[in-house]
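Here it is, the structure in full.
Complex shown without one protein chain; remaining protein chains in place.
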Amino acid sequence: MIPASFDYVRAGSAEEAVAALVEHGDEAKVLAGGHSLIPMMRLRLAVPEVLVDITEAGLAGITDAGDHLVIGAATTHHDVATDKVIETHCGVLAHVAATIGDPQVRHRGTIGGGLAHGDSAGDLPAVLLALEGTMVVQGPGGRRTVPASEFFVDYLETAVAADELLVEVHVPKLDDSWGWDYQKFTRVAQAWATVGALALVSSNGTISDARVGLTHMGSVPIRASATEAALAGQSTDAIADAAARAADDTDPPSDLNADADFRRHLATVLSRRALEAAVG
Amino acid sequence: MQVNVTVDGTAHSNEAEPRQLLVQHLRETLGLTGVNVGCDTSNCGACTVHLDGRSVKSCTVLAVQADGHEVTTIHGLATDETTEDGWHPLQTAFHEEHGLQCGYCTPGMIMAAADLLAENPDPSEEEIRDGLEGNLCRCTGYVNIVRAVQAAAAAGNGDGSSVSAHQAEEVSA
Partner (left out) sequence: MTTTENPIQANVGRTRLRKEDARLVTGRTNFTDDIRLPGMVHMVVVRSPMAHAKVTNVDLTGALDMPGVVAAFSGADLADDAGGLPCAWPVTEDMVAPEHKALAIDEVAYVGDGVAVVLASTAAEAVDAAERVVVDYDPLPAVVDMKAAIADGADLAQSTLDTNVSYRWPLANGDIDAAFDGADVVVEREFVQQRLIPSAMEPRAVVAAPMGVSDELTVWSATQVPHFVRVFLAAVIGIDEQNLRVIAPDVGGGFGSKLDIYAEEILALVLAQKLGRPVKWTETRSEGFQATIHGRDQVQKISLAMDADGRFRGLKVDLLADMGAYMQLLTPGIPILGAFMYSGIYKMDAYDFSCRGVFTNKTPTDAYRGAGRPEATFAIERIVDEAAHELGVDPMELRKRNWIQHDEFPYEMIGTLTFDSGNYEAATARAIEMFDYDGRRAEQANRRDSGGTKQLGIGISTFTEMCGLAPSRVLGNLRYVAGGWEYAQVRMLFSGKVEVITGTSPHGQGHDTAWSQIAADALGVPFEDIIVRHGDTAVSHRGLDTYGSRSLVVGGAALAAACGKVVEKARRVAAHLLEADEDDVEFSDGAFRVVGSPETSMTMQEVSTATFVAHDLPDGMEPSLDSDASVDPDNFSYPHGTHLALVEVDTETGQVELLDYVSVDDVGNVVNPQIVEGQVHGGLAQGIAQALYEGAVYDQAGNLQTGSFVDYYVPGAPDFPTFRTDRTVTPATTNDLGVKGVGEAGTIASTPAIINGVIDAVRHLGVNEVLMPASPRNVWTAIQQAAASGSADSDDAQAAAAVQADDAGPDAAAADNAGQAQHAAGDTGTSTGGDA
């Protein structure tokens, strides 16, 4: 119930946050929305010595940058889900953000936190992978960009180094050729996804680009590349056969809700349904 | 650390360890024990309060993070909690529709519902159920909670349909 003691740093800017991370190294953790970190601290499964709070570091906000949108890392899921600019240009992201947690969680949880936590069971990684978004990471040497495809390194591990901070998320604007759907399969409404399948398809009868992001199908979030390959240049009739390959080369976890085989099965069914809805 | 926070309209300034959760600050430092704690994993929502007008789980916010902000708890919802005339429409509706039994989840449930109605004044049943996803109740099966939120929404819309069907009813069946 009560976290172990820690020192608290309220960062007023990304630079201040990075400076604190540099100073404290591995002993520091970044606090954003806190909805993964604080429960772990209450159960004393996480015992950071320093918390660097970035909720007031000026990192929230959504900007139209021409061909893409720039979303500050501390922008809440609620704001992502309800923002008109995102709704207009990247509705899939708003849609997925609205499925995260529950309303209270969405009021605190942030897009940067949801991605930097690196949990393949989270809903955001799949959509960022499918959108081929870009993460902007700030460190002591300045900023660098990391494509979503290189961001998720291992279980709960991302490309963000201990002295770095995820500061922005860039997503492309989608034109009208794109359709999308997210199939989130849960035990109860509040639960994490047992498996999720996000389909993002550009099609005019013929599929020019199909992207499928999978939630909770491995130690890191992944795309169903065999399915995507099988759809490129095909008609929508190809969806069923292509979706049957959604779990190819995956190594999903086993837990109480699904063993690996059931997860693979679900991935194929949910991918098919998501793809059909995306082109429907 | 010093925490300056306005709670239910009153400014407070108190010392808090960084590790003190907002819910502990409200309960233990400020004595606002209507804010309940039902879990330690941010699931149950019993501790729901409004932080700058939005519903949050006060067990998953540090007290120091509320520094400089405004909090509304169940204690601040009524204009006068000692008389039914002073209750918030949701408090009246939960009473009239029997939207509570043991009452432990109720403050959090009402605060979540208040935010839900602030964002969507005329929600469908499905929207109400989804909007209360972050709050667990073990007593009611949620049926009368949903009815209460519907009644409060109707009262808010001024069509008078919040008058309880049950009050007039003599026997169900």
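When the chains are written out, they are named A and B in that same order, and each has its own residue count from 1.
Rule of thumb we're sticking to: a contact is a pair of C-beta atoms (placed from the backbone, for glycine too) under 8 Å apart; a residue touches a chain by one contact, two chains touch by 3 or more.
In this text the structure is predicted, and so the values were computed from the model without any measurement.
J.: Counting contacts across the full complex, list the positions on chain A that touch the omitted chain.
T.: Residue positions of chain A that touch the missing chain: 1-2, 4-5, 43-44, 185, 187-192, 194, 244, 247, 254-262, 264-266, 268-270.
J.: May I ask you to list the residues on chain B that touch the chain which is not drawn?
T.: Touch set of chain B with respect to the missing chain: 17, 19, 27, 32-41, 43-44, 46, 73-75, 77-78, 81, 84, 87, 91, 94-96, 98, 100-107, 110, 125-126, 128-130, 132-146, 164, 166-167, 169-173.
Basically, only the chains that are shown with their structure count from here on.
J.: Report the residues of chain B in contact with chain A in the complex, numbered from low to high.
T.: Of all residues in chain B, those touching chain A are 1, 17-19, 21, 24, 37, 40-43, 45, 48, 51, 54-57, 59-62, 64-65, 112, 115-116, 130-131, 133-136.
J.: If you look only at chain A, which of its residues touch chain B in the complex?
T.: Within the complex, chain A touches chain B at residues 1-8, 10, 31, 34-35, 38-39, 41-43, 51, 53, 55, 78, 101-105, 107-108, 189-190.
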